[in-house]
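A single protein chain has been omitted from the complex, and every remaining protein chain is retained in its original position.
And now, chain A:
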Amino acid sequence: MASLKRSLDSDPLAANISSKVYVRSTKSGKVQKIVREVYLRQDIPCSSKLCRRCLNTSPRDAAGQPRPFVLSEAPAGTSVFQQGHYLVPDTNAFLTAMDLFEQDSAFYDVIVLQIVLEELRNRSLPLYNRLISLTKSEEKRFYVFFNEFRLETHVTRQDGESVNDRNDRAVRKAVAWYGEHLAGTGAPKVPAVVMLTNDRDNLRKAKAEKIPACSLAQYVNQLKDAEALLDMIPDTEDQETIIKDKRPGDPLYPEYFTISKLMTGVKNGLLHQGIFNVSLYNYLEGSIRVPAFPKPLIILGRENINRSIDGDLVVVEVLPKDQWKEPSTQVIEEDAVTKNENPDAEETGDIVSEKERKTLQEEVKRTQNKTTEGHAQPTAKVVGVVKRNWRQYVGHIDQSSVSQSSQQGRKQDTVFVIPMDKKIPKIRLRTRQVAELVGKRILITIDTWDRSSRHPTGHFVRSLGELETKAAETEALLLEYDVQYRPFPKTVLDCLPKEGHDWKVPGSVDDPGWRDREDLRGLLICSIDPIGCQDIDDALHSRPLPNGNIEVGVHIADVSHFVKPNNAMDTEASIRGTTVYMVDKRIDMLPMLLGTDLCSLKPYVERYAFSVLWELSPEADIVNVRFTKSVIKSREAFSYEEAQLRVDDHSQQDELTTSIRTLLALSRKLKQKRLDAGALSLSSPEVKVQMESETSDPIDVKTKELLDTMSLVEEFMLLANVSVARKIYDAFPQTAILRRHGAPPKTNFDELANQLRVKRNLDLSVESSRALADSLDACVDPSEPFFNTLVRIMATRCMMAAEYFCAGTQAYPEFRHYGLASEIYTHFTSPIRRYADLMAHRQLAAAIGYEGLHPAVRSRGRLEAVCKNINVRHRNAQLAGRASIAYYVGQALKGRSEAAVEDGFVLKIFSNGFVVLVPRFGIEGLIRLRDLAEPEPAAEFDAETYTLKTRGSREVTVELFGKVRVNVMDQKDEVTGKRGVKMELVSVY
């Protein structure tokens, strides 16, 4: 009886075929063995400009041209590789130090092996995307070499070899091959091919095989500006030794569950998954909203938060009922509590520091004093992190964490970085440049958060400049809110019309640009915008019709004429999503040429427009509506103030002014209708920073004035948006881009309603937007006119955020815009500054048969992705704008000689402090008990009546909604070097 294994040698092509076998687990729980055949080839080029052989054999494109080679013929050298060198990093090098590779000063001519790229994609998608964009940039000369498909560099896994070992071997083999291959080119100066890895084993093997290899640190040391670059290498090597030195078994945090355990738990409803949010006022308290419960779960304390950072997608387990707690009524700020921690000391003790423990004790005391147990809310603890949402953070070094010795000298030192975002914990940073970096805004990333370390560990990316310089602070804001502020790349600018600023509406009506356009140049159209507005999106006109009705037209810049779907400019705009307005700066969504000139509906010149024309009855009912592309000529560009003056001036009786008056009258009726339907008039404190025109230094802060003309423009824009929404939804019930504002869950208002009932005996009914609007109207305090606005501001904060969505993703009743009380709504009127409007333009153009619908605007999956992005961008833009105002308000205060004494209102009360809103500056500030007097006065906090009574060193009674007088100033915390608006209580009314 014989047995035989068929040998593959009989197959002449066997050498060229290999296979890759792995197990794939699908989402639905299937487990498959996957076999991929790999066909090995020899025509994959090395892409070095030195090599002629590869150039001859490399594959050609349709035009018979090979792809241009990437790697330079004379690459830069280092102190060790003076003949020049190419770099071949392994996966870990990219994983740990992607920032290094993005440097301008070094890291050119890099060979990215396919195996490395694939591994990186599996490990971290964001890093993969960053690497891909590096390989696309021409300056950096990154070349992706498909080593797995090239016969000479393919490596088959050996018996008993782990995947990692095999991949390391593949990297070494590729490096070796490159070395031999380049030596064979006969070039006078053959560059070295250097492997970059931090893996000791790999380095050792490379040495044995005589392959040039360096660890990241070794390599960076060979470069010129080693010092600065060294900080960007996370010190994994050092950590390894530290961990080895340390006694085992003192992890501070509980271990996470395994992925499979998490998934099983979530599926069975035993564990819950959601996004972790940190409380603004208490860094030791977080909440997580999970689908299973109507109210968010509370996560209290460091141990339960278990290394999650705001924004992470985590899995939590509900704690037993005896551990349920009330949400804290205390303000706990990380800076204050952990002020004097030593970053060098490896925490050997408990995870909760003495001070933290003390604050917790007070908490417990307070809870136990309570007789009412019904207030306790379910708490939870984090048992696993599904997805980290770590990004780069802007912050500054905590001066108190810098030891004296490190002010001089170049030795590596550990310091704390306080992120700008209060919700992000302190980050431990090891750097050699402490002296330079103190007092600077710096950008850092988090690398890890081990179980054994109280704070996350990160590394330095770059410095933005001195703290409190305008450039650094503005850039910090832009980075923090992920605003794309780099100049438009050339590919985008290439999409602009060739004529540049000389572009004109073609004179001849036969020109293709005039196709299907209505000539509305004869109409008396004008635009009304804020002062100094350059990107004029919209213009209006009205004229009486013979039948007694009125024709009203809203004309919107025809941006879709210039921005064609799917070109580079469109892609860039869809990524930017919106224009961001800062106090002193505007980050455009579209290049200047379009935004402020060609699209902008400037006065006295002809412009393409997209017009919505209504026939309205004198009662402002819509008789008829139509949409058309048009050519208009605006007669005048008014500012709100100018328009208001003109309308109020009864001596002005020209046609244009009367038409504005007609519009004004109609807009009042429209507004009344809207309010009758239950539209909310909400409020947020808005201020305007006045700048000195020369130096653009802020000199004063003013609250925004409300003018009739503002509401005129607003009403007609709303009307246009609603009309367009109906039209595009009719035409594209699946793909129309709409905007919705969900009704807020009732529980959101629970606290506010309770506060109003207790403090003012007012009733807040929230059954519908109409009921809410009415009860908000009823919230008046005759003695305090601002009270109503205050309640509106607080009510606004209970609302959901409005969002863009694709019609097919929601049922029709869900389309409702709660705030505007409209069944359906979209954004159409600001295509220059919002991408959603641009998409609505394209859909409307298709709906009226002006042009076909581009596939990009038709595919629902793509539209959903775009919506998701612009929702985020929109929110970030708002936050960035507000942060910018807050910063400038601070700067304006700093400029004053004496502190400003202003009226304020108490928004929120804690047991050890309260939050005051100062409407004059639109800012909020926290006043803690210990700020009231020295020593800290004792206080009695009554959560039932929202009253805080202090005794002892100073006696005041602070009540919710109470009016107080505060001293507002700008203050720098000497210890942490953090500057912020500071308030001091002067008196209570």
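Simple rule for what comes next: a contact is a pair of C-beta atoms (placed from the backbone, for glycine too) under 8 Å apart; a residue touches a chain by one contact, two chains touch by 3 or more; residues count from 1.
Quick note on the criterion: contacts and distances are computed from a predicted model.
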item: Per UniProt, the name of the complex member that is left out, chosen from "Exosome complex subunit Csl4", "Ribosomal RNA-processing protein 42", "GST C-terminal domain-containing protein" or "Uridine kinase"; value: "Ribosomal RNA-processing protein 42"
item: Contacting the left-out chain in the complete assembly, out of A:258, A:491 or A:768; value: A:258
item: Residue ranges of chain A at the interface with the undisplayed chain; value: 1-6, 19, 21-25, 29-31, 33, 35, 157, 161-163, 258-261, 263-265, 267-268, 270
